[in-house]
Structures are given as C-alpha cells and as structure tokens.
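For reference, the structure discussed in these notes is given below.
All protein chains of the complex are present and in place, except for one that has been dropped.
Chain nomenclature is as follows: A and B, assigned in order of appearance, with residue numbering initiated at 1 for each chain independently.
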Amino acid sequence: MAVVTKAAPAASDEKELLISGSEAVAEGLTLADIDVVTAYPIRPYDTVMQAIAKKISGGQLVAEYIVAEGEHSQFEIVKHASTVGARVFCGSSGVGWAYAMECLVVTPPLRVPMVCLVGNRALDDPGAFGVEHNDALFVRDLGWMLCWIDTSQEAIDTTLIAYRVAEDRRVFLPLAISADGAFLTHSQALTLVPSKAKVDKFLPRYDRGDLLLHPDNPITVAPQANEDWVIEIRRQNDEAMKRASTVIEEAYADFRRVFGRGPENPWFEEYMTDDAEIILVGMGTISLPMKVGIRNMRAQGKKVGLVRLRWFRPFPTERLVAVLSKAKAIGVVDRDYSFGSPFNSGVVANEIRAALYNAATRPPLVGFICGLGGREVTLEDVYKATDLCYNAANSGKSEAKTIWLGVRE
Amino acid sequence: MPALICEVVYRGIFQKNLAARMVRGIVLSARKSGRWGIAFGRYGDSPQRNGIPAKDFAIVADTKEELEQNMARYEPKHVDVTVCVDDTLSKGVESWAWYGLQPINRLTVPNGTLLMTSLQAPEELLKDIHKKDAPYKLALIRAKASFSGLWVYKEDHTEARILGALAKIAPAFLSLDGVSQAIQEIEWGSDLKVASARKAYERLETREVKMTEGNTEIPYSFEMPKWWEMREGVTIPAIPIGKPKEGGQGYVPERNPYFKKFTTRTMRPVIDFDTCVKCNLCWISCPDSCFDVMPDATFDANMEACCGCGVCEAVCPVEKCITMVNESAFSDNASQWEMWRKDKAAYKTWLLATIGDKKTTARSHGFRFRGQYEEELKNDLETGGVEITAGIPGENAQHKTV
Partner (left out) sequence: MAEATTFTNSTQILEPFRGIKKVTIEEYFTSGHRTCQGCESALVMKLMVKAAGARTIVLGSTGCMYVANTTYYTTPWVVPWMHTQLGSSGSAALGTAAGLKALMSKGKIKSEPINVIAFCGDGGGADMGLGAISATLTHKEYNSLILLYDNESYANTDIQLSGSTPYGANTTFSPPGKAIRLIHKRWKKNTAGMLAAGHPECRYVATVCASYAVEMMNKVRRALTIGGPTFIHSLDPCPKGWDYDPMLSHELGELAIETGIFPLYEVEDGQLRYYGKTKAIVDGRARKPVREYLLKQGRFAHFLEEDLEYFQKKVDEMWDKWEVPGVVPFRRMDATKAALDPK
C-alpha cells in the first residue's frame, strides 16, 4: 500500500512538449519501455502507432513493432507476447475494435494485462471518423478496465498509471484508455513529459509470475471447460475487478508522490460541484464546452457543476453517489447510445441511475444524447441541458424521456 | 410412477445413431398410448469421441407438468431403467461429462432395471458391475454389441429389440403394441424389426440382483476445487516428465491422474513378450502414449491409459505378438509384463488361451469396407454363426433382406 505524502513541487527534470494526445501516449509508452507493439491502420487511433514507429526508427524506443494483417491478429499477437512476459501495447478504433472483438473477449479470463488506446470513433455504417463512445463500450461487461482521458497531459499520465494497475498481480486485467477522436488524438497541447528515472520509481517491471508461459514454468493455459468450471472462473474475474479499485487508488496516490501532480480523486474530475444545484455528468472532451458553459452560467448566478467521469470500469459507485446525491438535479450527457434501453438513454445515464438506486437521496435525473458521430457539443447544448435539469429540479421528478441535443429537428 | 426415466449408456460415435434411435423410439412408442416425452443426449458428452462412453436419455410422463420436472437438466438424478448396449461398459463409465469413474448402475433406482445386450452370463457380468446399496434387476438381451460409425449404420435390429424389452420392463408406459406401431411408422422401421421387438419381449431374461452382489471395488472419484482454490488465468499445472522404469532402465511417462481413459476400451492388446522384436513401432504409433518402455526394451501397455484402438496390433510386424482381445476376458488392469516376468511359462499358457478364443478376438469397431455390414448380417442370419440382435441363430434364414 502506497503512502501518500505531500505533493512535491513540479519536477524540474520534466520537459514540456507541444504534442497530441496520441503522441503523449507514445511518450508514455517510450518511458514504460514496452516490448511488443502491434499496429494496423484505422483513424483516429493509428496516430499513436505512427508516433511509436518514429520513436522506434529514431532509437528512443526498442521494441518489436509488428504491423499485423488485421485487428484480429493485431490483438492476438500482443496477447500471446504478454503471456511470455512482454509488456505490450495495442489499440484500435470503431469497427477495427469490433473486428478484434473475439480477441478482446479472451484477454480478461486469461488475465492478460495488455494496455490499449481506443481512439473513439463512430461505428459503420456510414463510415465516419468522428467520436462516439460505443466502440470502447463493447467491452464494458467483459472484465476490461475502461477509462476516458481528456487532455494530452492525462494521456501520458494515464498511460503510465495503466501499466502500473493492469500489471499488478492482484489485477492482471486488460485496460483500454479511451481518447475522443480528433479532439484529443489529432490536436496538440503543451504537455509535461517526466524523466525516465522518475518513471522507473513509479512503474515496476512486468512480472508474469506463476502465469508465465515458459519452459521454466510448465503450465497448460486455457484448457476447454464444461459447466463444472466456468462460473468459478467468472467469479475469479469478478474478484480481480473488485481488487482493481484498491490498486487504482494506490497507483494515483503513488503517482502524486513521485511526480508531484495528478488528481486526488482518480475516478472523476469535479468542477464547481461543491455548491452546485445542477451537476452535469459526461466522459471525455465533452467536458470542455461544459466547463465554459458552466462558467458563463455561474456569471448569471446559476449554480451548475460538472462531474467528468475518468473511470467507467471499475465504476466508482460509492464516490459518485456521494457527490451526485447532493445536487438538486443531475444531467447525464452521453456521447453514445443504447437503443431500446431503459428510457432509451445512453449507457452512462443508465449506469448512474443504477448506481443511485440504493442511495438515501436520489435527485431527479435527465438523460441527454449529444455529439454523436463527432458532432460538436455547443454552449447552447449545455445551456439547454442545464435548463431542463432545473425544470426537473423544480418538479422534483426525473425526466422520463431522453433528450437528444444538437440534432436537426 | 409419474414418469418413466430411461438412460442409454453407449459408446461414443460407434453407437451414437443407435442410441439416438432408441431414445427417440421410447418417446414415440409412449406417444402411442397418449404420453408426453422428451429425448436428449447429455450435452457434456458432446462432442463425442470414438469409444468414449456417452449417455442419451428418454423421459416419458402422463402429463406435460410431470415432464417439466425433468427438463432443462443435463441428466436425470436417477433413472428407472439403465440401458447399456455394450457389456464392456459394465466395468464402469468415465465420460466426457465428469471426472472419475461411475458404476454403470449408479443412477438406477432401487428395484429399477439394468437392461444390457450381452453374450455373457449374469454371473460373469456381475464380476464387473459395481455393488449397489439397493437391489435391482438385471435384464439381458442375448446379443453382441452393435458398432457402426457416423455415416454407415449397421441394421442389426438392436434398437428394435431394446424397445421390445422395455415394453416388458415398463408396460405401464410402453405397450408392446405401441412399440410395434411406432417401429412400423418410424423412418428406420420394418416388419422384420417389429418381429425382432416382439421376440425380445418374449425372451427377455431378468434376474434379481441382491445388495450383496457385484464388484466391490471403490471407483476413483474427483473432488471439485472451490473458485478460490483454482489457479487464476485459467491455468493448470503441466504433467511432469516421466522417469526410467528401474535401475535407470526403460521409461515410464507421467500420466494425467484425472482422466484415465480405460473405460473407453472394448478390446485390449495382449502382448507376447517372447516374440517381441523390439522394433518400437507400437510405442511410437500409440496416440495415447500408453506404452511403458521396459528395462529389457520391450513395451508394456499401461492398462489405465490404453483406450483399445488397436493401432499397435495393426503396426506390429510379428504375427500374434500383439493381439486385441475383448475386455470381457479380463478382470483387472494389471501389468502383463510383470505377469510375464514373474512366470514366463504360466504367462505363455494364459496368453495362448486368451488370444485363442475366436469369440473374444472378433473385431467389432465399425466400418472397414463398403458392404461389410450387409455381409456380416447376411452371414449371421443364414448361418447363425454368431448370435445377433435380430434373433436366434438361423431363425430368420427365410428373410433375405435386413
């Protein structure tokens, strides 16, 4: 268990670079000294593979860089490399992630701690490059850890934290970092890149331990199992995911101790929530127009705040409920859809409804669907959402239907 | 009796079609007297493998409600009738579906019936059939095991005769007329098969089995670990490398302790160690690595690992050095090599007697050439050389069609 000490001042040995979210992930991978990486082209995630290729040809990173013949192989190759003890990286977007689905399914029971970047992208058809979160959400029920990042800084920091968490023997689960297409993968921001020396203090070497596939540790992995075994194997994964929550808390605390920055609360970012009557909830870059809108509304005396969810799996139920129950109304803005689901809402809205079910106080909740296919989320969208939340707060009732924002009507 | 629950224990693949015909026949026969029924194979036995014991089930009841009590199950907890269509299964059943060895009569209810096709006497069979903590009936149809494969079926009437016998065993659910009618209508039915069913009804031999009777051996079992006792990552330990036999000579591979495979066997290799030329062919060709290398460079088939495929006999260059013999001729899995080492003369006598018996060395493992089954049946029907399920030797000689 890491001891949380007072945050040290920003280290002088960090260098500041103007890089995109994808490039920031590549910086993180270089510092993490990954061993095997597999690439296959699809926008927008593949900018990270282009960045890694440069790192390798430039000599900053020594790793096996394999261009696969499809996403299925892309994910299988790193899965197997990981079982012999290699630190691996992979990633995809949209239908590419879908094409790899069979290989995504098998990694949690095999306890393969692969780290992936999902450059969120709308699913075909029509072929579209813009962001939607449905691709990454494919694996939400399977034992994958899922988080959403918001800035290039969060991209590099989360990359380092991801390996620390996934490769912890108590966890050994795959982890997908989601980055919104375009807004994060393709736009550059000033980013602090830490020193290798500090990273080595924070991130131990991957030790496959008793699960290592090697002649020195002869084991049989994944024998076929009938009804006598499967539920026990699922139960083991359930336990690993529960343990992941503790390990994530430890990792962020240690990150702050070593690097002198990083959030106190790993799970979600709170913006002006302390006295908020209305709390808007979202994941990813959707938070940026929201923050601007909130500042403007605050100027008009509206007490609005934001919760930007970082971790979706494991889901921070208790901490989230503690914050949200204080509000007069909650507005959940989904950049995804779950057609035919309760209230026809997005995935996050339904998760939060479920999380609040046992809460002592359950504020009214309004579900919104917004920014699909990369559509920009505007200030008007944010204002409209807030107004509808105030209506719910006044009526004291949850809105039964889900509101689509920014759609031509 | 609200329901009649039957299990059919059979040899995977070799009797897959036979078993399916029987359980379907049971349901369709019971339907003739207005009953409801279901027929299903044990999912855990699938995908089947040649020889590995498997089970099918037929359940018939007066009402749909009674039937539902037995649905959405892999197997019933108990059965009124256990049907076994290969008497070598009397040694026990180690199937795909579970770990450990189960007695053939394990699910048979007290005073229930174990119905077998066999040429052996009940007393002989009871040397193998495990002791049960309740009395039951052993019903016999005089017949040899009917083996064929997935695509070519041996029409030897076994399914019809089992149905006829069941009409005798459970008249409350299966009337002989119902059975006859069902057989007539079913796609594989024929008048001759109806005749076979009726003969089986008349000639069924039934014998009470007392609690004191049977094989006293305690079958090996397997303890299922709890979820937190199991290794993570769906991993299990590998099998250790084997060791030399004795004095650094020979080699004995380590073997998986949880699946032994010998109940898959219907014939076993009997080895003449005196004529063995140590060519290594049986050892190298065995898919189950069942041959231990002896210090004298001969090979001893481990009888817990051997599944009786017969490849060793097929590749052995020496006449009668390896001979496949029916399991009914053996009462244990002891090492032949140790027996030979102890008393070579006695072993020779035993060997010659064992491989000399035409009945126990007859091959019965399915398809070898097109027209084979028809030839065998024709021969059996006319000469009655060997009893077959169609009836008493020669009695169907007037029927030229099968």
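Everything below uses one rule, namely that contacts are C-beta pairs under 8 Å (C-beta built on N, C-alpha and C of every residue); 3 or more make two chains touch, one makes a residue touch a chain.
All values reported here derive from a predicted model rather than from experimental measurement.
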Omitted chain - touching chains that are shown: A, B
Contacting the left-out chain in the complete assembly, out of A:218, A:342 or A:396: A:218
Sole residue of B:39, B:52 or B:85 that reaches the chain not shown, by the stated touch rule: B:52
Full-complex contact with the absent chain, from A:35, A:167 or A:399: A:35
For chain A, the residues touching the chain missing from this view: 33, 35-36, 62-64, 66, 68-70, 72-73, 76-86, 88, 102-103, 106, 205, 213-226, 228-229
Hidden partner interface residues of chain B, rising order: 12-13, 46-52, 96, 99, 149-152, 222, 236, 238-242, 251, 253-261, 264, 279-281, 284-290, 293, 302, 305, 307-311, 313-315, 324, 363, 365-370
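Just so it is clear, only the chains that are shown with their structure count from here on.
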Separation of chain A from chain B, taking each centre as the mean of its C-alpha atoms, in whole Å: 56
Touching residues (chain side chain B, partner chain A) in the complex: 44, 74, 96-99, 224-228, 230-238
Residue ranges of chain A touching chain B (in the complex, touch as defined): 109-111, 172, 210-211, 218-223, 225-229, 231-233, 235-236, 239-240
